[in-house]
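Every protein chain but one is kept in place in this view of the complex.
For reference, chains read A, B and C in written order, and residue numbers begin at 1 within each chain.
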Amino acid sequence: MAVIVPLHQAVAELIHDGDTVAMEGFTHLIPFGAGHEIIRQRRRGLTLVRMTPDVIYDQLIGMGCARRLVFSWGGNPGVGSLHRFRDAVENGWPAPLELEEHSHAGMANRYVAGASGLPFAVLRGYTGTDLATQTGNIKPITCPFTGEVLTAVPALRPDVAVVHAQRADRAGNVQLWGIIGVQKEAVLAAERSLVTVEEVVDELDPRPGAIVLPAWALSMVSVLPDGSHPSYTHGYSVRDNDFYLAWDAISRDRQRFTDWMEEHVMR
Amino acid sequence: MAVIVPLHQAVAELIHDGDTVAMEGFTHLIPFGAGHEIIRQRRRGLTLVRMTPDVIYDQLIGMGCARRLVFSWGGNPGVGSLHRFRDAVENGWPAPLELEEHSHAGMANRYVAGASGLPFAVLRGYTGTDLATQTGNIKPITCPFTGEVLTAVPALRPDVAVVHAQRADRAGNVQLWGIIGVQKEAVLAAERSLVTVEEVVDELDPRPGAIVLPAWALSMVSVLPDGSHPSYTHGYSVRDNDFYLAWDAISRDRQRFTDWMEEHVMR
Amino acid sequence: MTELSTVDTATWTADEMMTVAAARALGDGAVCFVGIGLPSTAANLARRTHAPNLVLVYESGTLGAKPDFLPLSIGDGVLAETADSVVSVPEVFNYWLQPGRVDIGFLAAAQLDRYGNINTTVIGGDYANPRVRLPGAGGAPEIAASCREVIVVVRQNPRTFVDRLDFVTSLGYGSGPDDRRRLGLRGGGPRVVITDLGVLEPDPATCELTLTRLHPGATVEQARAATGWPLAVAAEPGSTQPPTAGELAVLRHLEATKGNREAAS
Partner (left out) sequence: MTELSTVDTATWTADEMMTVAAARALGDGAVCFVGIGLPSTAANLARRTHAPNLVLVYESGTLGAKPDFLPLSIGDGVLAETADSVVSVPEVFNYWLQPGRVDIGFLAAAQLDRYGNINTTVIGGDYANPRVRLPGAGGAPEIAASCREVIVVVRQNPRTFVDRLDFVTSLGYGSGPDDRRRLGLRGGGPRVVITDLGVLEPDPATCELTLTRLHPGATVEQARAATGWPLAVAAEPGSTQPPTAGELAVLRHLEATKGNREAAS
């Protein structure tokens, strides 16, 4: 049953060194604020899971929080490379980063399997590609009825899922709308969960396209207005594209990156 | 791409003798009107698929339309038995009815597999029950990662899915809300589809809880106000529980059933 | 709402006693997978008495429904209108039931054996040519498999409490204490069987259903006579507290306004 607590407390209690952490949000609702708190609390050795590691994972990787990345597309959307991600993979800075790489369809289905309490998912995916040569987590599976060979991927079961949402009620039920991505699946797949919200309201009046994550399926909720910036929260903020563009230059240089993080995140 | 046509034309063009037909609607939005048109057009040899065959399937079975039933719960909800279903199974009247029987979870996942273009689905289901002894369509499957044994069921791929919905726009996009059941999956699993709607409107303004079936995923839409009666259409009608209660007596006796159908459906 | 002072608390029906006993078995805050009929009545009774935070999940996909009158079917509009969330039927089974997020599942039975296994499929004859064709499995096999615990509510008589099921639709403890683990089932199985005569609970060692409590007026002899196998009886069976005036008032109001939006207070 969800409890509503301050962010620093939620991160301190839910996320430990060495945990597998999935921070989700498909362009929309990326939990930047929670990610920054993880960086401030100097977590180490995390396995970071995310379909589209973008600037928040670039920051976590560059600040040395991550040991391993499980992902399907690692770029700065519409801009180009994630330089801290590349520096870690290409040059091992600030530490080597182990990769487990999938396709979007594979990752999405791995979350679905996790949310469904199944050990694996089946899809038509990866066929003919080299992706399966780099991980043991992509295997053939034969349909017991037709004999057709498909692809199996194991369930994702993060220790913690972190997402951002529009709002919660006082009981900790969470409501989100707009592009909903894979957040419900990530939360339900995880052992523990943290949802940051723009605000707490008395009543979650129904809204078109909204989904509700019931309080009894969540661990902690923290109020964090603008907690998705520079991503956005539909109905509350717009995507700060200038920041995404600016990140390219900030993140190209190790020192400039470190200075920026000290200035804008650490203090 | 959906075309909007009169019901008699839609049924004549989409549903043929011997077809596998899935009419879905979980208590809510049961497509009674379309079912009656199928009876009036005297379709024969149908394989009827439905999680909860209720009064509409009792009527189709009693009128001799069905050869086979694929289902997970065959009763008159809150009332008791489906007497025409029982008479067919217990006594072969008006014709023997072959059964393929599943659990709700199994049927729901069979539709999901069909909608997903997969030949089978995996679930934790049927374990320790006698259901698997009566059909070859429940088989064990081993997780290629953990070795755990789960259950596989084949995809449902009906020739036609028939559902009822609140409304469509003039392009044939369909909107439904309230209890949404397994209708999207049934429509997407089927080769062809027919949606009856309460009305056609200029604009499908967004509504809380509503889902949209895009016109490009549908075959035909027919306008049929109150087409779910005695089931109901959230926002348009309420469930006619008196009818469900009355059906128990009407359907117990073969002659009374036949007379009732002649009087209320056939003419 | 019926005035408390007008409730006849001296008499109640066996169904009322069963429903009250079932309601009492639901702890506040529990997540409960509710079928229509007695389980829905019991869950709504509990929510209006000792368990205001009971979470009702109906297999129609309504999570956290808070109906202000008793629904007539598992898919009544009032469930969608009052739910925290309405999800698809595949979602309710795959994301909510299957992973073990539901604390308590309710099951009924046409036949029940000493290990709490249940038949709701066919009686007599064989499967293809049964004497009686019952509705079938519905959600029961996976409710029985996946809920943290199961409550079975069923009238006790020799036709129902049988030595051997004609068909196993939903698994209780199989043929003994190790079967659920061996089969990989994650839920705990039947915690309690509530009948019109009393309450049966699985023996901690053997999992055999044992009469542990009698409702007011019922006797061990009655229970034995109503059971198609040699019934195990606890050394000192307890006694169910009779329905309170408050429970009966709420229950009768719920029943009287069933399906009646206008009459709901």
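Everything below uses one rule, namely that contacts are C-beta pairs under 8 Å (C-beta built on N, C-alpha and C of every residue); 3 or more make two chains touch, one makes a residue touch a chain.
In this text the structure is predicted, and so the values were computed from the model without any measurement.
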(request) Considering the entire complex, write down the shown chains that touch the omitted one. (result) A, B
(request) Kindly state which of the options A:G35, A:G125 or A:G227 is in contact with the chain not pictured. (result) A:G125
(request) Go through chain A and note every residue touching the omitted chain. (result) 26-28, 51-52, 71-75, 77-78, 81-82, 85-86, 89-90, 99, 101-105, 108-109, 111-112, 123-131, 133-134, 148-149, 178-182, 184-185, 209, 232, 234, 238-239, 241
(message) Applying the definition given at the start, please give the residues of chain B touching the unseen chain.
(response) 1, 115-118, 173, 184-185, 188, 204, 211-214, 216-217
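Following the convention adopted for this analysis, only the chains that are shown with their structure count from here on.
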(request) Find every residue in chain A that makes contact with two or more other chains and list them. (result) 117-118
(request) Hunt down the residues of chain C that sit against at least two other chains at once, touch-wise. (result) 94, 98, 146, 186
